[in-house]
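All protein chains but one are shown at their positions in the complex.
After this line comes chain A, so read on.
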Amino acid sequence: MSPGHARGAARPERPEPAAVVGAEVRCTGLVHVYRVSGTDVAALRGADLYLAPGERIALLGPSGSGKSTLLGLVAGLLRPSAGTVLVDDLEVTGAGEAALHAYRAGTVGLMLQGVHGNLLPWADPVANVRHATAGRPGAGEEVLRLVGLHRERRAVERLTPSARQAVALAVALARRPRLLLVDEPTNMLTPADRDALLDAFVEATAGTTVLMVTHDEAVAARMERMVRMRDGRIAAEGVRESPFAVIGTDGSVPLPDRVLGHWPPGARVRVVEEDDGTLRLTREDPS
């Protein structure tokens, strides 16, 4: 039992917290260019994504495909070069510091990669959760209880990687966010730890809109949707065997990976819509 529970024994029982209503997220035409060693690099080249309230989406893709950048834009950590992110009624990409502060305090929960971006490494799990809730008890302690860390007194930097990730998840959920943004939550975990964490994750995030960046198909499979990114765009959606291509706001359709080799860049294609709605692509090279 946590100290919070012990202290609350003499008090009137707290009412059960109301169920979380997830936020709606709409990303439109996101472009993000940053500068590295004097060279402009486009991390996002017009990405569109929609998350319905309470929907859980896994964002997959190779390194450099723009997953974390997209997450950073939704979190309000980065400003896009173009495009918008709308979370409910808040346009995150154009919001001021005060609005972003309120957004981070009340709407969004973040679980970034590594310990240092999420936790006070010298503090124990409960202290970390309390720090995130400004001292008030919150949902984070329930998550800790779920993973059995509510009595852990060691500093998080001394815990196992999976325990740290669990604490980070608890901290991200401490304020009962309506939108949870998660970056590689199962990185460096054993499959067993990963599954245990995902179990807790799924249970704790019921009703919350979730955008999770991961490399792991197995992790992504626990989400409701799997969105794949490639070269700064949303490339496909769905399972690996039969993914959907996703039409961008500019009408572009990325080719699936498996046919990409046959359709080299610069090839001329005739697009014909059949009567039944099928699109027929015919390659017409000059030769």
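As a convention for this text, a contact is a pair of C-beta atoms (placed from the backbone, for glycine too) under 8 Å apart; a residue touches a chain by one contact, two chains touch by 3 or more; residues count from 1.
Here, contacts and distances are computed from a predicted model.
*Asks:* Considering the UniProt annotation of the chain absent from this complex, which name among "Glutamine amidotransferase class-II", "Nitrogenase", "ABC3 transporter permease C-terminal domain-containing protein" or "histidine kinase" applies?
*Replies:* UniProt lists the chain that is not shown as "ABC3 transporter permease C-terminal domain-containing protein".
*Asks:* Looking at the full complex, which residue from A:Val20, A:Leu51 or A:Ala132 touches the chain that isn't shown here?
*Replies:* A:Ala132
*Asks:* Which of these touches the unseen chain: A:Val33, A:Ala82 or A:Ala155?
*Replies:* That would be A:Ala155, which touches the missing chain.
*Asks:* Across the whole complex, list the residues on chain A that are touched by the chain not included here.
*Replies:* Missing-chain contacts on chain A: residues 3, 6-7, 72, 77-78, 101-106, 110, 112, 116-123, 126-127, 130-132, 134-135, 153, 155, 157-158, 171, 174-175.
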